[in-house]
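Only one protein chain is missing from this complex, and each of the others stays in its spot.
On to chain A.
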Amino acid sequence: MEFKLEAHRIVSISLGKIYNSRVQRGGIKLHKNLLVSLVLRSARQVYLSDPCPGLYLAGPTGTPAVPPPQQPGEPVAGPPSGWGEPPPPAGRAAWPEPEPQPQRPMVCHTPGAGSSEPVTSVAGAGDALRGGETDSAAAAWSRVERPRAAASGSGSDTCPEGPRAVRRSCGCPPAREEQPVGDGSPAPPAPCPRKRGAAGVGGGRAGCPAPGSTPLKKPRRNSEEQPSTTDEDTDEEMETGNVANLISIFGSSFSGLLRKSPAGGREEEEAEESGPEAAEPGQICCDKPVLRDMSPWSTAIVAF
């Protein structure tokens, strides 16, 4: 158990380092970032191989709408300002890519994440993950919702209906004042929009959910994973302030971690779900079931 905590701590420190390296003078130092990513990989291996079952870390119910310079450790508590994201602003946990880069098709789930700040991906970062994010995003999405549901009412911006909010269209959340710009899109459940569509430019907006098979899968996944909600509720809240930001910024690291992620699914149900999603395009070449069905935090770990 201690190893897992230690590993978790190391992972959060490492992600913070990689993040801060972006703003360092002189550009990103390849050597240091490579070493940090190696540490991340080691920590991840420990984290994933630790048989301790209850420690399923979910993101706090805050929002990741803090600007990057802030402490990555701060649990984000406030609602993301003006984020009429259909997906409840379930913390940073959501699989990244609320990237305000219009030219990139994105899965955007994290309403607040990165949206209010000018988060720009490291050049090329995220490309490799883009496709795969859809899957993981969906999973992450569902994961994210559960803590929210459990903690509903904790944030004023939380969609009171919890998971169901996902199915609202963009701009539906009652607490929202602002609606995503391009919100004329139909209102299918929008957990995994493939493209930002019209709402894209604003960055991070779940905007127009893309039509596709993914939304249909969402409810199924939700229901399947509801039972395990209780597990996550009891999770400890590690401060993972800007994890989603970090992930979105870095995408896949250059240490080949993505390729080498361990084949460790968590629960059986996750394995079941790997089937239908296998068809989704653009998957990253790693253990898809593992990636897809992990908590966002774990996803972050895996990604690195």
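Observations on the model:
Note that in this section a contact is a pair of C-beta atoms (placed from the backbone, for glycine too) under 8 Å apart; a residue touches a chain by one contact, two chains touch by 3 or more; residues count from 1.
Quick note on the criterion: contacts and distances are computed from a predicted model.
Choosing from "tRNA (carboxymethyluridine(34)-5-O)-methyltransferase", "Serine/threonine-protein phosphatase 2A 55 kDa regulatory subunit B", "N-alpha-acetyltransferase 20" or "Ribosome production factor 1", the protein name stored in UniProt for the chain missing from the display reads "Serine/threonine-protein phosphatase 2A 55 kDa regulatory subunit B". Interface with the hidden chain, as seen from chain A, comprises residues 6-7, 10, 13, 17, 25-27, 29-32, 34-35, 38-39, 42-43, 46, 123-124, 128, 252-256, 258-259.
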